[in-house]
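Just one protein chain is left out here, and the rest sit where they should.
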Amino acid sequence: MSEKKKVEGDLRLDQVSKTFGDFVAVDDLSLVIPKGSFFALLGPSGCGKTTTLRMIAGLEEPSSGKILIGDTDITEAKAYERPVNTVFQNYALFPHLTIFENVAFGLRRRGIKDVNEAVEKVLNLVELAHLKNRKPGQLSGGQQQRIALARAVVNRPALLLLDEPLGALDLKLRRQMQIELKWIQTEVGITFVHVTHDQEEAMTMADTIAVMNNGRIEQMGSPADLYENPRTVFVANFLGQSNFIDGEVEASDGENLVVSLKGSKIALPKSRNNAKSSSLKLGIRPEKFRLHTADEKLTGNFLKGGVITDISFFGVSTQYLVEMPWKQELMVFEQNDGGAPDLEKGDAVTLSWEPQFTFALDGDAK
Amino acid sequence: MKHWLSKNLIRIYAAAAIFYILLPILYTVAFSFNDADKRNIVWQGFTLSAWLNPCEPIGICEALGNSFKVGITATIASTILGTMIAFALGRYNFRGRATTNLLIFLPMATPEVVLGASLLSMFINIQIGAGLVPVIIAHIMFCISFVVVTVKARVASLDPKLEEAARDLYANEWETFRRVTFPLVAPGIAAAALLAFALSFDDFIITNFNSGTLNTFPEYVWTASLRGVPPQANVIGTLMFVIALAIVFAGQVISKRRQTRR
Partner (left out) sequence: MSIAHTSSSEKVFAPAKKSHRTAYLLLAPGLVWLLIFFAFPLLNLAETSTKTPAPSFETGEFVQTFRFANFIDSFSANQEQFFRSFFYALCATVLALAISYPLAYAIAFRSGVWKNFMLVMVIAPFFTSFLLRTLAWKQILGAEGPVVSVLQFLRILPADATITATAFSVIMGLTYNFLPFMTLPIYASLDRIDYRLLEASGDLYANSATTFRKVTLPLSMPGVVAGTLLTFIPASGDYINAQLLGSPGNFMIGNVINSRFFRVVDYPTAASLSFILMASILVLIVIYIRRAGTDELV
């Protein structure tokens, strides 16, 4: 493979589409992933995230659109011509080669004769140098996953693609690997594009998340941004949980809007309003609610008349289901730090929350 | 005791069945040591003379040589042709699958008399007749199907993601085949080649129809059976058996070794 000019820079997808017969897997996708960042493509199965990844890797051809790294158009380039490496979901380690040869595979194909140093270095990075003469079949799932990563990283690609690499690991190992992956990414400085359906995983590891649904990006931004200010119902429900209550804008009051919410009046900061019409879906995250029994001094917005219908203990927190007078059940998380009152099923409660934690979407938003 | 019996009855049966299967083979081996010239039917005494003079009976080693000529040629050709078909069937979606499957399957289901007779008929019609080349052609024909079946099973169990990983790691199409696909399919191809050779070497009916004056080893045994099969034939039979067993067991040891390595 001739490397006249080193290909590097931001990854840019320009109106990329992919159709399989009648089915549109990726629909006119455009995005820029800055060099050196940890980027997550998040979405449910079938949303097109894996197809997008495969198009970046060169394992799938786009039906239309362009893919560029920096100034170089790689749309027509074959997979083995791209400075892009993939960590596959089931690792895809070559069963007939030793760990050492697996890791050295890409280096050898590029004509590099002396592979020892590079391979040893990356095996030390994943702390598995002692397994270099074993075969993949003799390794555990977690070890295979780290070797798959080493095999990709050793080539110092412009882009490292990860296709749900932690899916097959148990929870504890997954958490550990999430931290390790993030650390490795900062160590080697390569752009990571991580595909996952696990929103917690995306939020912990990525600098930027793009939430995909039905072949399109619904919203893109930092984890905090997406979480606190979702622009669609889908994003609001995919990242964490949300309560949605229908309301109407009544008046404007300086920086806030006055919204009529099932008979009560609440304040909505204009900066938190993403709706275009006056009929709104008001979103409040469960952990933002506070529960009060009667007779307390309340700050912020509040809704009266709730009755507790269910209590679930989660260790760190307690989840309450509260039925409101208009027959909607709202979800409330209270941290078990002694701050919440002692409540039981059937108790009457009032909900309060700080206005800046509200987000509003169009009343007919999906 | 009764419980032990009912639990192990089937095992005892299996052992008996296997003994039944091996019986004629053991007989063949035993009678290779028989002190008899032609009429090798009654035990007359132990001797190594047949083993020491394997080519003594007229025509036996020539027949054996012919069997090898045919076998090796047919094995190489049918393995190549059959492997290609197996890859096509196992990896690609193409129109005409059903017809292809049928065309591959039918030779295995056709009685050998019909295969042999039809080929001889055609060769006579186009003035080629019988001989070494028709036999080789016939053997290639019936071996292809068996090669396809054996290799296809192996191709189907090959994870396509491995080839994608190779391409992702800078291997072009040829390098991918050479370094990933082929090594992983090779055991299946080897098994297919072995099977093809065994089928070719042991074939009688089709060969008999198409060989004319040429003799292969099974044909030698057949004609000899009328007047008396010499113990040298048993020697060759025994050797075949032992070598084949050795190859199979070696294959199993090698495949075990491939899975693990320190």
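By letter and in written order, the chains are A and B; residue numbering begins at 1 in each of them.
As a convention for this text, a contact is a pair of C-beta atoms (placed from the backbone, for glycine too) under 8 Å apart; a residue touches a chain by one contact, two chains touch by 3 or more.
What you see is a predicted model, and the numbers here were worked out from it, not measured in a lab.
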The chain left out of view makes contact with B
Just checking the interface: what residues of subunit B touch the absent partner chain? 10-11, 13-14, 17-18, 20-25, 27-28, 31, 41-42, 81-82, 84-85, 87-95, 97-98, 100-107, 109-115, 117-122, 125, 137-138, 140-141, 144-145, 148-150, 152-153, 156-160, 198, 201-202, 204-205, 209, 217-218, 221-222, 225, 229, 233-234, 236-237, 240-241, 244-245, 248-249, 252
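As a convention for this text, only the chains that are shown with their structure count from here on.
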Note: in the complex, subunit A contacts subunit B through residues 1, 57-59, 78-80, 84-86, 88, 90, 92-96, 98, 105-106, 109-110, 133-135, 137-138, 151-152, 155
Would you pull the subunit B residues touching subunit A in the complex into a rising list? 159, 161-162, 164-172, 175, 179-180, 183-184, 258-262
